[in-house]
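One protein chain is absent from this view; the other protein chains keep their places.
For chain A:
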Amino acid sequence: MIYMDNVAGTKPDKRVVEKMLPFIEEKYGNPSAHFYPLGRESFEAIEEAREHVASLINAKSDNIVFTSCGTESNNLAIKGVAFNSEYEGKKHIIISEIEHYSVQNTALKLTNLGFEVTKLKVDETGLVSLEDLRNAIREDTLLVSIMHANPEIGTIQDIEKIGEICKEKGVLFHVDAVASCGHVEVDVEKFKCDLLSIASQNFYGPKGVAALFIRDGVKLTPLFDGGFQERGYRSGSENVPAIVGMGEAARIAKEEMHIYAPKMIQLRKKLWDGLAKMFDFLHFTGHPEQRLPGHVSFWIEYIEGESLLLSYSLKGVAAASGSACSSNILAEDEDELEASHVLTAVGVPNDICAGSLTFSMSKYNEEKDVDYVLEITPAIVNRLCEMSPYYNKK
């Protein structure tokens, strides 16, 4: 299987797994139990992981809170400030149209509590307009939440400039950097952000662990009440093996990103150029250069996304599709099939289930993987075109 669905999660690095194993088997102490070595050992391992995670995003370790996933980090960031009495009276939140569901739906929920949400439009490459952002900020704006990179279309925002505007206007700024961290530089100082979410599974760490950066002075109300773990921001027993794994993944990413990122850019270019030559009815999505290093996304006229995805899967290639037909396929009814809001936002025709596909490569992909995808693509596309009532041979 050639794995090119790394925005859904990367393969854990072997070194990460090795580092985790003792904490599953013998080092099982609860980090809250400092009084005997077994507990203390876990405590120290978590603190070491915190250092590594902090260092990856150029933060202080005191500002890192471990959570269970990117969704939790995003929820904690947004609801955390929204529920905090420190910011009472500020009831306006700005997000973009292409945010992850964990940001969109969280913001939406808050509208039930009297918050107002502005969704910034993006251009056809997926970029937020700085001008629009500037104009959208009001007296009562509490928070701006914009993602660094979009997993579906690969576009990377001008996040530093967005951070500058937020700082200048004195509003809190949250960055969802789940898709980008470990692939491109993520730096909380350069981003001038107050809150930033990252998830371990996106940079060769385990699933089920993530982190939120909280800048000094930002007031957050926790989502869970309990025994004050993670300085009270996230009560509940820590998932020690996972946190240790995330720490190791962060250490490796920081040391090796500059080696694998250029390689991934090369692979991306090869795949992009190869596909571009094949069909004039294949349309790329996202920004041509300002994008994730190993990320290629496109849609094809006459073809529906899920059948494209299935065809690649049958040929041993794992990718992702943003078409309604492939979304929530195990849902209880068809109303839950919904075309991707991201594709709609960048102008992919939504009256049809567009044949959208995302190939996201990791440091483990090789040139031969790209060659293989390019080799099997014509037959897949031609076969589905043959089947399509829309396609008339020219």
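Methods note: contacts are C-beta pairs under 8 Å (C-beta built on N, C-alpha and C of every residue); 3 or more make two chains touch, one makes a residue touch a chain; residues count from 1.
Going forward, contacts and distances are computed from a predicted model.
Visitor: Determine which name in "histidine kinase", "Nitrogen-fixing NifU domain protein", "Monovalent cation/H(+) antiporter subunit G" or "3-isopropylmalate dehydratase large subunit" the UniProt entry assigns to the undisplayed chain of the complex.
Guide: Per the UniProt record, the undisplayed chain of the complex is "Nitrogen-fixing NifU domain protein".
Visitor: Please identify which residue in A:A324, A:A345, A:M361 or A:V381 touches the non-displayed chain.
Guide: The missing chain is touched by A:A324.
Visitor: From the list A:M4, A:I64, A:L212 or A:I303, pick the residue that touches the absent chain.
Guide: Missing-chain contact among the listed residues: A:I303.
Visitor: Which residue from A:D62, A:E86 or A:E336 sits in contact with the chain not drawn here?
Guide: Final answer for the missing-chain contact: A:E336.
Visitor: Just checking the interface: what residues of chain A touch the absent partner chain?
Guide: That gives, for chain A, the contact residues 302-304, 306-307, 310, 314, 323-326, 328-334, 336-337, 339, 351-353, 386-390.
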